[in-house]
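Following this message is one structure expressed as structure tokens.
Just one protein chain is left out here, and the rest sit where they should.
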Amino acid sequence: MAILVNKNTRLIVQGLTGHEGLFHAAQMQEYGTIIVAGVSPGKGGTWEMQGKIPIFDSVRMAVEATGANSSIIFVPARAAPDAIYEAAEAGVKLVVCITEGIPVLEMLRVSAFLKTKNTLLVGPNSPGIISPGIAKVGIIPAQIITRGSIGIISRSGTLTYEMLNALNSALLGVSTCVGIGGDPIIGSTYIDLLPLFEDDADTEMVIMIGEIGGSDEERAAEYISNKMTKPVVAFIAGRSSPPGKRMGHAGAIIEGGTGTAASKIQALENAGVKVARHPEEVVELILRGTTTEN
Amino acid sequence: MAILVNKNTRLIVQGLTGHEGLFHAAQMQEYGTIIVAGVSPGKGGTWEMQGKIPIFDSVRMAVEATGANSSIIFVPARAAPDAIYEAAEAGVKLVVCITEGIPVLEMLRVSAFLKTKNTLLVGPNSPGIISPGIAKVGIIPAQIITRGSIGIISRSGTLTYEMLNALNSALLGVSTCVGIGGDPIIGSTYIDLLPLFEDDADTEMVIMIGEIGGSDEERAAEYISNKMTKPVVAFIAGRSSPPGKRMGHAGAIIEGGTGTAASKIQALENAGVKVARHPEEVVELILRGTTTEN
Amino acid sequence: MKLHEYQAKHIFSRFDIPVPKGKIANTAAEARQIASELGGNVIIKAQVLVGGRGLAGGIRLAKNPNEAGTLAATILGMEIKGLPVHRVLVDEAASIKEELYLGITIDRIEQCPIFMASSTGGVNIEEVAQTAPQKIVKVLINPLLGLRDYQARELAAGIDLPRDQWKIFTQIATSLWNIFTSNDATLVEINPLVLTKDKTLLALDGKITIDDNALPLHPDLAEMRDLDAEVPEEIEARKYGLTYIKMDGSIGCMVNGAGLAMATMDIIKLHYGEPANFLDIGGGANADRVSAAMRIILQDPSVKSILINIFGGITRCDEVARGILSAINDIKPSLPIIIRLAGTNANEGMKLLADKNLTTADTLVEAAKKAVMAAHGDQDGDPG
Partner (left out) sequence: MKLHEYQAKHIFSRFDIPVPKGKIANTAAEARQIASELGGNVIIKAQVLVGGRGLAGGIRLAKNPNEAGTLAATILGMEIKGLPVHRVLVDEAASIKEELYLGITIDRIEQCPIFMASSTGGVNIEEVAQTAPQKIVKVLINPLLGLRDYQARELAAGIDLPRDQWKIFTQIATSLWNIFTSNDATLVEINPLVLTKDKTLLALDGKITIDDNALPLHPDLAEMRDLDAEVPEEIEARKYGLTYIKMDGSIGCMVNGAGLAMATMDIIKLHYGEPANFLDIGGGANADRVSAAMRIILQDPSVKSILINIFGGITRCDEVARGILSAINDIKPSLPIIIRLAGTNANEGMKLLADKNLTTADTLVEAAKKAVMAAHGDQDGDPG
């Protein structure tokens, strides 16, 4: 049935009337995602997308009118924390935040607030989620993926596409791919999503794509070691990055000794995870695994 | 076994080295309460109360060293919110705040914070809790109470003593008496404590002492009507108070139409609660009730 | 503590909430001068801390400076609900298209600040709340997050505010929130918030109530207290840490604790007496405070008897008894005093009073009965 995003997804697009919002809403709808409403404050009562999608002034109104259960955020960084609070307070269960550039202190407050709510946040600075052949909530290019049994969790954007492309070339399919975002403070991390894949009947194995900075991969390794029965293959970007340098992603900073590629790879290998040296090698590891072990 | 305060209570006194703290700590100890520590920042390592009670710099240190599960706060209003946060973060399960004069916006923050914690706050501006013959955590004069089967929940201080005195004169005893405090924003209200009395084997009936202002009594009435099997008798102070006047307690304000004595009495009587016109009449109602109904 | 309209508007202005141009006047001449500076077309508003100024004639429109002077003179000579008018606010008159309401107070049940807006402003909002609750839009604010923009927009949408006003409305709501929190208010309110004919939002009238418990943190606000607008006895009481509220009856009350004080008043009424005041001497009251309390009670000429009801907890009854004796010694009151002491050191207290020819009582009911009898002229205070 895939995780997070499926046929039951009823999606609100926050910021639908913007340039990006309109473009990606069309893409998502074309892919089969059920978009039920847009939210653009001050434009409530208008219609978009060939006059078929109603626009509301607030998420609460949109939820009340349409029974939406998920939302995707395309608003500017300045307004994005507000958009997350609004969606969570309106009872939206899954919020995917594409926006990048949210200050980290704002995200700390958002994150503390969400601990008191029953809302799962994916992102910010996330490319979104796709359950191939079923629905997509985000901006991941759909043409490079086919449906299959591999779950993917990734902190990166284009690196994820690279991986999806490599899988596709090898005729390997994906159950759900989740881009958790490259920022230092994000809503869902590996350990929030690994259990969902572990429980998902459609998923047989998981690919983790990580990068230097933070300790989320190390914590994931601990979780995998203790709880996961399905095989996990990983790739960690940044083996060749010098410590102390900021590599574009706010997340990709090596903090004195911790958060290095070496530390993450070590932790994952200790947990029985095969770690590839480049994206295409992930495919090799999977193919080797499925031929020798099955 | 009485509620909240009993033989398992292991008490920290926050602000023990102050004038009030020392006086009431001695009274509580004399009554049989197990005081395990005092907290007075900057005085850690000293000893008080005939050199038998250790003083710590922080609640966390006190909890770690003594296994305390309850605390009582005697610090000035300016420092009291901090004292509550500190106790809750240190894992203290019951916090009784005697301090009066905490600004209401501070208490709103405290209250929002406590929703995320497993700590029960009683007060502020509370006279505390007494389980007669077992232990007391607060400043209620113990000589006016004997052990029995009546539970008391009161928003008032001296009015509670008046009630306890009247019960004592009629040879009626008390299981536990909880002063929830007279401020507009308090940690525990009637509906937090009524279920505890309902479940307490030592308690056969409950007296509610309320006053004008707010809607806590009305909410209690609803709860009593739906959930309580034990009989409840009530007294509401402020029948003769003019609307719009502030009667000393920040709580005792009548807010345009709601929160009047009449509204509270009506709600309670509709819920089957007998409402007395003065404290001594509570005793009469109880005696009449126990002779005719039992 | 309530602030005057002009004080509230001064704070609004500091937080960038648009208010009409205006100034405070202490005399008719000043009002005339201000009106002339503002172009003549002004509104003169009595500055008193009670509602219903308009109905009482305390708010008048003037077409020119002369009329402003005349009207100001009239208003400055008025008493509104017993309060003399010492100052008037002279504001530029606004061209009103719609009158809205915007306010923040505290929802005690939800334990949150609550933001309220209504399209029917300019009237008593409590009345609207009772007669047409659907006309008030409410939004609860998480005290740890504060007002968020989307909540301000929910209010704007809820009162059908024209969309071109949403941005400025959100700014005003945010400012009002900042006023609420940074001044430890328990109420801030713009009523009416008007939409003018040239499509701007303007705060025509405002109320701010500061949490008394927070006043020590805000010396600037504490200084704004208008002692002229208060009953002198209440000011005197506050000086001694007492809470005194004047009422209309003949039995003076002195009690420790607000709840017990109210219960004492209730029981007086139950026995067909009328309390002359509410007076809470607080916890741990010492002799000085008791003395002050008695002096304050006796300043009211309606008082015919005094009921002192003390239940000792922190407060020690012997200390209170000493205060009573010292006060009686100083003041030598000629009216009957009924005293009931209970709790901590009650016996010691009663002993101190025993040979002083004062009326004592064992229970509250007995004390109330005796006080009512005494007020009715039965000088020894025995119940009939």
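Just so it is clear, A, B and C label the chains in written order, and each chain counts residues from 1 on its own.
Here is the rule we go by: a contact is a pair of C-beta atoms (placed from the backbone, for glycine too) under 8 Å apart; a residue touches a chain by one contact, two chains touch by 3 or more.
None of the values given here were measured: they were computed from a predicted structure.
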item: From A:Ser156, A:Thr176, A:Thr203 or A:Thr260, residue that would touch the chain that is not displayed; value: A:Ser156
item: Listed residues A:Gly123, A:Gly151 or A:Pro184, member touching the removed chain; value: A:Pro184
item: Interface with the undisplayed chain - residues on subunit C; value: 144-145
item: Residue ranges of subunit B at the interface with the undisplayed chain; value: 41-42, 44, 57-61, 79, 82-83, 85-86, 109, 113
item: Positions on subunit A where the hidden chain makes contact; value: 77, 101-105, 108-109, 111-113, 127, 139-141, 144, 154-162, 165-166, 182, 184-185, 209, 211-212, 214-216, 219, 235, 237-242, 245-250, 252, 256-257, 277-280
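The definition used in the following text is that only the chains that are shown with their structure count from here on.
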item: Arrangement of touching chains [line / ring / star / complete / other]; value: complete
item: Closest chain to global C-alpha mean, per-chain Cα centroids; value: B
item: Rounded Å distance, subunit A centre to subunit B centre (Cα mean); value: 49
item: Rounded Å distance between subunit A and subunit C, as computed from the means of their C-alpha atoms; value: 55
item: Residue numbers of subunit A (touch at least two other chains); value: none
item: Set of subunit C residues in contact with two or more other chains; value: 142, 144
